[in-house]
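The structure's right below; bear with me while I get my questions together.
Every protein chain but one is kept in place in this view of the complex.
Showing subunit A:
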Amino acid sequence: MKPTVSRADLAPTAYAWQIRATGLKVRAGRKRMAVDGLDLSLGTGVHGLLGPNGAGKTTLIRALATVLRPAGGELELLGQAVGALGEHRALRRRIGYLPQEFGYYKRFTVREFVEYMAWLKEVPTADIPGAVQRAVERVGLADRADERMKALSGGMVRRAGIAQAIVNDPAVLLLDEPTVGLDPAQRLRLRELLQELGTDTCVVVSTHLVEDVAAACTDVVLFAEGRLVFQGTPGELAAAGGPEHDGDSPLERGYSALLVDPARTRGAW
């Protein structure tokens, strides 16, 4: 029987924030600076990354996943500076990442896919079958675990993606639009899972759905044109909006109140 809590889990950390960015700049493509001078500190909890399309959410998440290298500023993950050329093996072992459009091998079964990702994440070989079973159960795919990925619906594929993200018990979990393609019941289940994970993990969820944030997040990060606009609790976001602002719920009104200037000056939407 594996002990559920080890000494390492209880040891105090040497860092105050799991994610800390100062003046962070990240390029999307060759020219455009999608994240431009971002100051952000995120600790344990579920952080909803909210912003209009093209705000740089995906670019930020990819930089946090160490896929993109910062073009400027500082980025510290779990107390370790990211950016210098070199391998971040130890750091990457503790990161879980679900890309917005994640590719997979269609011939793999769910279990093989999650196993393969566990192997890539250097989960010890002896622990892989158990870790995979646990991850698959947590996302509610245990009964479909031995079906091929190509036979799954869009929502199930996304849940398989979440399973691979949590298979290594990450300390930083980055989910880019995890609720896309999920039906309402699955969405509720995902929110529960996020809340559960958020008790001891730094979870960053990018979304454009304000109601996801209200239900599952302890903290809202409002992000527009590569910069931080607002960081606070969902309650504080709701308080920012008044009856004169657009929106059907207090959170939506708060969202439009805070984003009204940058969004409107560009016209269109």
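By definition in this document, a residue touches a chain if its C-beta (ideal position, glycine included) is under 8 Å from a C-beta of that chain, and two chains touch if they have at least 3 such contacts; residues count from 1.
Here is the rule we use: contacts and distances are computed from a predicted model.
Novice: Could you check which of "Sulfopyruvate decarboxylase subunit alpha", "Cytochrome c oxidase subunit 1", "NADH-quinone oxidoreductase subunit D" or "Zinc finger protein" matches the UniProt name for the chain that's left out?
Specialist: The chain we cannot see is recorded in UniProt as "Zinc finger protein".
Novice: Which listed residue, A:120, A:151 or A:185, touches the chain dropped from view?
Specialist: Missing-chain contact among the listed residues: A:120.
Novice: Using the document's definition of touch, tell me which of A:164, A:179 or A:256 contacts the absent chain.
Specialist: A:164
Novice: Looking beyond the chains shown, say which of A:78, A:95, A:162 or A:224 touches the absent one.
Specialist: Counting the whole complex, the residue in contact with the absent chain is A:95.
Novice: Need a quick check: the contact residues on subunit A for the chain that isn't drawn.
Specialist: Where subunit A meets the chain not shown: residues 65-69, 85-90, 92-93, 95, 97, 99, 101-108, 111-112, 115-117, 119-122, 128-130, 132-133, 142, 145, 164.
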